[in-house]
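Shown below is the structure under consideration.
Incomplete set of chains, arranged as in the complex.
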């Protein structure tokens, strides 16, 4: 490990180019969506991604999120539904990854997501079986099985183990049908290292429970939501990284 | 009333031009999303919209929806949440309205929506107060009050009464923040009659319960969802029109 932080200039250039790309693709990036948690570096060892820069095509867990909406959809709910409202809600974001970069292996206990590729190709890795307790969760559809991994996927150093259970692979392209990732399924994805552009993905999902530094102090719709963190990362180091980005 | 149906040629031209516009704007319109319920004519008296055609700028309740996703998000839900799942879910659609045309005054008991204008201007009319029973529904945020209506809005003949309770007005443009319409709020919108293009709006929402002809026979995730219709239109005639389009 040679890097302990990203510089302010590196961070701002990363964010500003991404804002431009998002706006060029008509994503409604408003100024309030741009903050010091938009760029995510998943753990101390991932800051090395900035040693040779985001265009080096090296495998690191580094990505960027502009979130246009995170709506609890609590208003107008029958009072008795309060206990389950944290599984619902509406979130809309755009995710931008440079070539070779990964969104790390993780799952959400509450959040179900759907992907739409806007630019580039999304290489999606997942575990088709859910992490559920027999008989305690509802089941309607099954996640399709996917294909075997392509040859030669370069994984982030020291994190290969976290990706091992994600045996299914699916390549998603602009214009493809939306792909649903139900809650309680392990998943990860990357931008192909030889891509000419960053990967740009729209994700709509149920509410995103993430106590990031930027969101600290925001009011919550129900008491139980305070401090809730719905991301479970396979690599322990990724967990802490998600919530704060060290910029100097 | 002079028209009792839309011709197959009129319908197909309407749909095909809209598919092209959607694809040009990068919305993922797949062939399976194109069917005889994509074009919606809200009631017998609205077929007259085709007498002078969709570019006449006359006020009619006629619109088009391509729905890229309608996901119940039931999988992985705690079993005890089943009774409230119909308030959750994820729907993603694009709505296309020609100049002067309206999405009629209605509300949803379960569905909360968020709008993003992709092309043109959205003139939104709504009632800021929800239709709720005191003390039985949760309340977190309030819908902002909006502005008074602009002068001279031409309403569809015979349906002015349905719009009367929607006293708030808001103009939405491309790049604006997403606008949330919580469940149980009356709303309607139109494309300005002098627009050079149709209005194109992305809507993400919770699950859309609509027993359209095209959806008949689709499996439902929970028994209670069968035949559920979550749209309540102020004009009775609009209700029936939503579910079937007469094409000859």
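When the chains are written out, they are named A and B in that same order, and each has its own residue count from 1.
Criterion: a residue touches a chain if its C-beta (ideal position, glycine included) is under 8 Å from a C-beta of that chain, and two chains touch if they have at least 3 such contacts.
Given the structure is predicted, the values throughout are model-derived calculations rather than measurements.
A.B. asks: Beyond the 2 copies placed here, what is the full number of copies in the complex?
C.D. replies: 4
Throughout what follows, only the chains that are shown with their structure count from here on.
A.B. asks: Rounded to the nearest 5 degrees, what is the angle of the rotation that puts chain A onto chain B, matching CA atoms?
C.D. replies: The rotation relating chain A to chain B comes to 180 degrees.
A.B. asks: Can you give the whole-Å distance between the Cα centres of chain A and chain B?
C.D. replies: Taking the mean C-alpha position of each chain, the two centres sit 30 Å apart.
A.B. asks: Give every residue of chain A touching chain B within the complex, in rising order.
C.D. replies: By the definition above, chain A touches chain B via 23, 25-26, 28, 30, 32, 68-69, 71-85, 87-90, 92, 112, 114, 116, 118, 130, 132, 135-141, 174-178, 180, 182-185, 204-206, 221-222.
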